[in-house]
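One chain of protein is taken out of this complex; the other chains stay put.
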Amino acid sequence: MFLTKVRSEGLAHLSYIVGDKGQAAVIDPRRDCQEYIEIAYAQGTAITHIFETHKHEDFISGAQELSRRTGATIHHGANLDFGFGSPVHEDDEFFVGNLLLRVLETPGHTDESISLVLTDTTTGSNPVAVFTGDALFVGDVGRTDFYPGQEEAKADLLYASLTEKILPLGDHVIVYPGHGAGSVCGSGMAEREFSTLGLERLNNPMLQLSRSDFVKRKSLENHVKPPYFSVMEEYNARGNAPRLDECALPTPMAVDDFAQAKQDGMQVVDLRMPEAIAGALIPSSLAIPLSMIPAYAGFFLKPSQKIGLIVDSYEQVKTAMRHFQRIGLDHVIGFIEEGLHAWEASGRCFERIPTVHVRDVVRRIQNEDKVTILDIRKENEFQAGHLRGSMHVFLGHLEERLEEIPKDRPVITFCGSGRRAIVAASVLKKHGFEEVENCLGSMQACAANGCPVVSYS
Amino acid sequence: MFLTKVRSEGLAHLSYIVGDKGQAAVIDPRRDCQEYIEIAYAQGTAITHIFETHKHEDFISGAQELSRRTGATIHHGANLDFGFGSPVHEDDEFFVGNLLLRVLETPGHTDESISLVLTDTTTGSNPVAVFTGDALFVGDVGRTDFYPGQEEAKADLLYASLTEKILPLGDHVIVYPGHGAGSVCGSGMAEREFSTLGLERLNNPMLQLSRSDFVKRKSLENHVKPPYFSVMEEYNARGNAPRLDECALPTPMAVDDFAQAKQDGMQVVDLRMPEAIAGALIPSSLAIPLSMIPAYAGFFLKPSQKIGLIVDSYEQVKTAMRHFQRIGLDHVIGFIEEGLHAWEASGRCFERIPTVHVRDVVRRIQNEDKVTILDIRKENEFQAGHLRGSMHVFLGHLEERLEEIPKDRPVITFCGSGRRAIVAASVLKKHGFEEVENCLGSMQACAANGCPVVSYS
Amino acid sequence: MFLTKVRSEGLAHLSYIVGDKGQAAVIDPRRDCQEYIEIAYAQGTAITHIFETHKHEDFISGAQELSRRTGATIHHGANLDFGFGSPVHEDDEFFVGNLLLRVLETPGHTDESISLVLTDTTTGSNPVAVFTGDALFVGDVGRTDFYPGQEEAKADLLYASLTEKILPLGDHVIVYPGHGAGSVCGSGMAEREFSTLGLERLNNPMLQLSRSDFVKRKSLENHVKPPYFSVMEEYNARGNAPRLDECALPTPMAVDDFAQAKQDGMQVVDLRMPEAIAGALIPSSLAIPLSMIPAYAGFFLKPSQKIGLIVDSYEQVKTAMRHFQRIGLDHVIGFIEEGLHAWEASGRCFERIPTVHVRDVVRRIQNEDKVTILDIRKENEFQAGHLRGSMHVFLGHLEERLEEIPKDRPVITFCGSGRRAIVAASVLKKHGFEEVENCLGSMQACAANGCPVVSYS
Partner (left out) sequence: MFLTKVRSEGLAHLSYIVGDKGQAAVIDPRRDCQEYIEIAYAQGTAITHIFETHKHEDFISGAQELSRRTGATIHHGANLDFGFGSPVHEDDEFFVGNLLLRVLETPGHTDESISLVLTDTTTGSNPVAVFTGDALFVGDVGRTDFYPGQEEAKADLLYASLTEKILPLGDHVIVYPGHGAGSVCGSGMAEREFSTLGLERLNNPMLQLSRSDFVKRKSLENHVKPPYFSVMEEYNARGNAPRLDECALPTPMAVDDFAQAKQDGMQVVDLRMPEAIAGALIPSSLAIPLSMIPAYAGFFLKPSQKIGLIVDSYEQVKTAMRHFQRIGLDHVIGFIEEGLHAWEASGRCFERIPTVHVRDVVRRIQNEDKVTILDIRKENEFQAGHLRGSMHVFLGHLEERLEEIPKDRPVITFCGSGRRAIVAASVLKKHGFEEVENCLGSMQACAANGCPVVSYS
C-alpha cells in the first residue's frame, strides 16, 4: 500500500497516486504523466484508475495521456458532458487492491466537482482520507467565480458540499487537496500541505463563517483569470489536448538563427533572474523568471505563438518545457544556453533593466522625483499595504492598460520580491517605455527599511 | 514549509525531516544521513535540530553522524544518561521557522521515550501532528519487553502515555510513527503509513483494550531480539558508533582472492533470490536475499566478522552496504558481481538447495515420507496456521537449536513465501545437513492449493 | 569540440556524436535516440546532421526517429535506393563547426557502405579519425555474406576499400568502427574499442593477408543470420519502422491476468539468470537472460508476437525494452516483477531446469551414461574445442533441428558459460523434452577441470 503526492511546482497543483496489491489509482494527473508510471511500476502496481475531481482550468489534464500509456479507465463527475472517460455518481465505489475509493459529489467550485473518500479495508471501515480537489484546501476553499452571474449560488453550493458532505466524514480524516499555496485557484492557502478535516474545521478561516457570511465573502473575492484558462477548459472538457509526443522539441540555436527567427516573429522569453536582466536583455524580450512561468506566462503568450528561450543551461529548458506544456504553450522552438553570453560576443545590441534599491525608491518618493512607482501585485496584496504614491496595475492586466502609464517619466516596477516586477518591466520595455527600472527586494525590503506604507486593510 | 518522510526499507524505520524558513529538524535520523542533508539544503534550510524519540535498539542512530556534518544540536529524553546531546523535558519547546515542536514525555517502550507535538503557528495553535517514535504505530503500539521482569510496569506506563498524553491531543492530529509494517519493533502494524489519532483511537486494536487487558496482552507478546540489538543499544546510548567514513568499502574481488579470503575466515553471504540458490551456491555460504538483511543478518553475523558478498550487480552492493551499515556490520570486505558466473567458470565446486513446490510437500506428507518440514516463521505466524506435521524453529533461533533437527532425513524449509526459508536452508547446509530443500510459495501457495493446515488460533 | 561514443550493449553497436560550435553530427544512431539529444544539447549544440555508414541489418536505425525530433538532415551512401534522406558521394564534404567530415565510398560489407573522414580544421589538414561503419573493426573486418552468390566479389570489393581507401589515410588516424566485440557482424573483434589505422595495419589479422587469401578467408566465414535481420533491412531501407512513441508500453500484470494472457497466446520470456531457472520456471517460457536479448531474442520471437516478461525489477523492464525495441520486438505487453515470487505464492505450477557442474558432465561421459551433451555454441567455437561426444546444434538453428535430438534420454545443454545454454534448455523444455539440464561454467570450467576436449583447429 502506498500513497504518493506529486506536486507541480508553480501551479502548486497536487496530484496523488494511491496503490495496493498490484493496482493503482491516480487522482488529477498532469499532462507530463510519466512520473506516475515510474512510481506505480516500481511498486509493482499497474495504473488501473484515473479520477478527475473536476475539469481543471489552470492546467491541461493528463488523464487522456496517462490512459493512453497505461490503459487505465478515466472517471469524472457526472454534471458535465466530458468528451472522454465515464461519469461517476454519489456513493459509487472503486476498489484499488484493499483500498476503497467512494465518490462524494461536492459541487460549488464547478458543477461536476467530486471528492473521493479513501477507506483502508484492512484496518476498518472508517474513512481514512479524502481527496477534495478544488473544494477544500488547507486554509482555504475553492473559487466559485467560474459561472458568471452565479457566484452566490455556487458559493452556497460549495458551502453545502463542505459542511454537509466533507466535514461530516470526521475530524480524523486526512485531507488531500488539489492545490497548495501559490496556486491561482485560491489566495489564502497555507504553506503546509498536510492537514485533516479536524484541523480545517478548527483553523480554516472560511469554515469559521456562517453560511451567509461565507457566500458574501466568496462573492467579493477577486481572482485572476488568465486568457489561457479558456484553452485549458476546452482541452479538459473535450480531451483533445495535443499528444505530448507530437509536440515539437526546442533545439539549441545559433545566435544568427535565433536573431532571424526573432525577426520572423518568434517571441524571445528570457528565463533568467531579475538581477541578470539588469546586465543585458535582448530587445523586445519577455523576461519571465523560470519559476514565474506557471503563474504568468499564460497572460502574455498564446498557444500558437513561437517561443525562443534564453536560459543558463539545458536543464532549465527541460524544467521550462514542463511548465510550458502544462499550460499548453507547445511551440517553444529553440533556445540559447549560457544566458546572453553568445549574443553579447556576437556584438549584437542588448539593453538593460536596471535594479533599484528600495531606499532609492523611498528617497525618490521623498524628493518628489518625477517617477511612476508601478505596483503590479494582485489587488489584495496592494490593498494590504503599498508604497505611498504608487500606481497599481495588476501584472496580468498590464498589456491592456499600458496607455494609463505615463510615458514621460521613468517607471519603477514593484512587487512582493522583484520576480514579478521584472516581467512587468520587460513588458513595458517591449512596448516602448524607455526608462524602466526594477525594484529588488520590494515590499519585504520596505518593511525592513521602515518605508512609508499605505494600507487599506 | 516542508515535511518529508525518509523510510529505511527492511527495517521499516521511519524518520522525518521538517523545515521552515531556513531551519529544519530531523527526527530519528539513520546512520546513512546524507539524504536528510540533500532534502534540507535543496529547500534552502540548514539542519538545526536533531531529535531522538528514544534510544533505538534495531539500528544505529545517525544523530552523531548528522550532527558532525551539519552542526545541528541533538536532543533526547531525560530519563537515560546519553553520552552525547542534551536532555529535554515535558513541554520544552523548539521553533523551526514558524513551526513549533513541543516535547511530550511518553515512556513505556523505553523510559526516556518522548513524542514531539508539531504546531504550525501560521495557521493556529492546535497541534497539527505528533511524532510518536515507538510509542504509537499505525495499528499497533510499541514493545514493552526491553526491561526484563518489568514487562507489566512498562506496559502500564505505555498505556498511560498513550491515553493520557498522546490521544488527548485530538482526533485531528496526524500521526508520524517511528516504524511501519515489517519492523521487528511491532507485529501488528498496518501497511498504511499515514494515520491520525482519531483513526488510531477508532481502529487500533490495542487502543480498544481496557488498561488491564492492554497490560495483559503486552505481557504475553513474544518479540524477537536479535543479538545485534545489544550492540546497537550501546552505540546509541554512548554515541560511539564508528564514523561511516572510516568504515572499509568492499571491493570487487577476483575468484581466487575470494576463495582465499573465504578460507581465511571470511563469511560468504549470497544475496541472490532463493530460486538462484537452487542453481548454485558456494559451500558454507549464508544465503540472505537482499531484502532480508535488515531483519535477519543480525542473527547470523557479528560486527567484527569479515563478510564477502555474492551479488548480481554493483548496485546491489550499494543497497546491501546501506542495510549492513545500519545495523553495524561494517566489515564487508569484498564482493563478486554477476552472481556465481565467475565462480562457476573457474571450475570450482558449487552446491544447490533445490526448490520444492508446495504440492510436492503435501504429497510427501500424505505419503508419510521420511522428511522434516521445518517451519521457521515467527511463533505467532506458526500458531495462526501451519502444515500438519511440520516442526517449528524460529529462524532467529535456528543456529542454537540445530541439534533438535534430525540429520537422517531430508529437511524442507518453509516460511511465508520462501525468502526466509532459504536463509534457514543455507544455515542447515552450512552445518552439514546434506539434503536440504526450500519450499517456494509456502504458506500462501498452501492456501491456494487447499493444503492441510493446522491452526492454533 | 566533443566526440562521444554511444554503445548499445549486447548488439555491441557503436555510434558516435561529434560536435563543435553549435552543431553536431550523429553517425549511425540507434532507435532509442534521446541520448544523443541529451549529449548534444548539454553541450549547446543542435544535431544538424545524421550519417548512416550503411543499411544496418542487426538493429533498427534511429535516423528517422532522431531526424523527426531534431530536424537534422539524413545522409547515406548512394548505392542503395533509401526511402528517406539524401545520398552522398565520394569526397562530399560536410562542416560541423570547424570539423570537416568527408565521404569515402567503401563498399564491400554492403554496396552503399561509406566511411567518414574527420578533419579538425583548427589544427591542420591531416585527417584525424575515420568512422568506418562495418568496413573495418578493431581486429576484424566486416561481413561480406549479405549478397548470396557474390561472397567473393564483395570480399574483393572490401579488400579494395580497406587497402586503397581507408589504410592510405595514414597510420596516425584514429578508427571509430560501427561495432565492438560481441557483435554478430563479426567474430574476431578485439575487446578493445579504441585503435588507429596504424595499429590495425600492424595487428589486424585480416589485414595481414594477401588479396587472394583475404577473399578466400572471407568466403569461408560462417556468420549467423537471425530471421529478424530481414525485418531490420526493410525498416532501414524504407525508413518505415514504427515511431517509438506509438509502441505499447508494458504494464505490471497480476498473476491471474498474466496466466490468462499466456493462455491466449502471449509468449512468456523469463529474463532471470540461469541459476534462477534452476529454481522455478513457468512452463513454456523462453528463458533468455537479459544480456542475451540482443543476440538471441531475434531467433525465437517475431515482431508481431505478444510478449510477457518475468523480471527481478522494473529497472530490468526498461533495459529489456531498449533491447527489444532496437530489434523491432515492439509487442511486450506486460511483466511480473520480483521473479516468480507472486506466481509461486499463487500456488501455480512451475518447473525447473537443474544445473549441472562440469565435473558431473565429465563423469557422465566417462560412465558412458545415456545422455546427450548438446553444445549450442557457434560453429567456430565448437570447432575450436568441445567435449568429447557432444552433439552440436547452433542455438539459432535449434528450433529447426529439434527432431535430430534424441528424446529418450536426458539432454545437458552446454555453451561457453551457461547463459546461452539456458536459452536452448528452455526451448527444449517448451518443445516437450522432459529431462533437460543446464551446464554452468561450461567451456571455461572444463578447461579449469582438465576435461577431455576435442579440437578441430
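Read from first to last, the chains carry the letters A, B and C; within each, the first residue is number 1.
Quick note on the criterion: contacts are C-beta pairs under 8 Å (C-beta built on N, C-alpha and C of every residue); 3 or more make two chains touch, one makes a residue touch a chain.
The structure displayed is predicted, hence computed values, not measured ones.
Between the chain not shown and the residues B:Leu157, B:Val317 or B:Leu395, the one that touches is B:Val317. Contact with the chain not shown here comes from a single listed residue; of A:Asn204, A:Asn236, A:Thr355 or A:Ser426, that residue is A:Thr355. Of the listed residues C:Ala160, C:Leu199, C:Leu249 or C:Ile405, the one in contact with the hidden chain in the full complex is C:Leu199. Even with one chain removed from view, chain A keeps its contact list with that chain: residues 272-280, 312, 339-341, 344-350, 352, 354-355, 357-359, 417-419, 440-442, 444-449. Summarising the interface, chain C meets the missing chain with residues 1, 3, 20, 120, 122-124, 126, 128-129, 138-139, 170-174, 190-192, 194-199, 201-203. In the full complex, chain B contacts the hidden chain through residues 22, 37, 40-42, 44-47, 69-71, 243, 245, 249, 251-254, 313-314, 317, 337-338.
Note that in this section only the chains that are shown with their structure count from here on.
By the residue-number overlap criterion, the interface of chain A with chain C counts as same, with over half of its numbers used by both chains. Inter-chain centre distance (chain A to chain B, centres taken as mean C-alpha positions): 42 Å. Between the CA-based centres of chain B and chain C the separation comes to 44 Å, rounded to the whole angstrom.
Per-chain CA centroids place chain A at a distance of 48 Å from chain C. Counting partners per residue, chain C has no residue that reaches two or more other chains.
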